[in-house]
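One chain of protein is taken out of this complex; the other chains stay put.
Right after this comes chain A.
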């Protein structure tokens, strides 16, 4: 058996634009080459403008998203406010590092807009919580090699919301078509200061 990170397959990408961020994932759930479901979203909402994408072992995508739903709900009750993307990033990091010697096999991607500063924020993590801050884009999953290529080629600074949607969608769809373990449709979130747009992309169903 190969790495736990590529048993189920999946891809996720986040990008920064001008006063907006985007995060997108594919919808496949598989076991090796066999596809089980083409409706398995990997992006989860934790505050009005804060989203977390989780790729890797599907059981840990479930476990980790459930765990953070619990932790963020407790945070919101204690603090009586929504969690900021920066705070969530540190929560994700420390929670993953708690399992340093028996990690969750996930590669999270975080995207959001800080409601106090109004600034876009994205970052990625490895499975033990090392944060990768980026000014441009973050990729993860079995199509991450392909995503690095498509993002490097298509992304440019200060894209508006509509252009950013087009860019992230083309980057993801092109990348997953070169990866046998991801694809089967995609989900895209465009996050602006006080508006979030969710779109479903059909994509190739093979």
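The rule is short, and it goes like this: a contact is a pair of C-beta atoms (placed from the backbone, for glycine too) under 8 Å apart; a residue touches a chain by one contact, two chains touch by 3 or more; residues count from 1.
Everything that follows uses one rule, which is that contacts and distances are computed from a predicted model.
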Quiz prompt | Name of the absent chain as recorded in UniProt (options "Ras-related protein Rab-30", "Proteasome subunit beta", "Septum site-determining protein mind -like, chloroplastic" or "Queuine tRNA-ribosyltransferase catalytic subunit 1") | solution = "Proteasome subunit beta"
Quiz prompt | Contact with the hidden chain (one of A:3, A:39, A:170 or A:198) | solution = A:39
Practice problem: Consider the whole complex, including the chain that is not shown, and state which of A:63, A:95 or A:115 touches that chain. | Solution: A:63
Self-check item: Missing-chain contacts mapped onto chain A
Solution: 7-8, 29, 31, 34, 36-37, 39-40, 57-59, 62-63, 66, 102
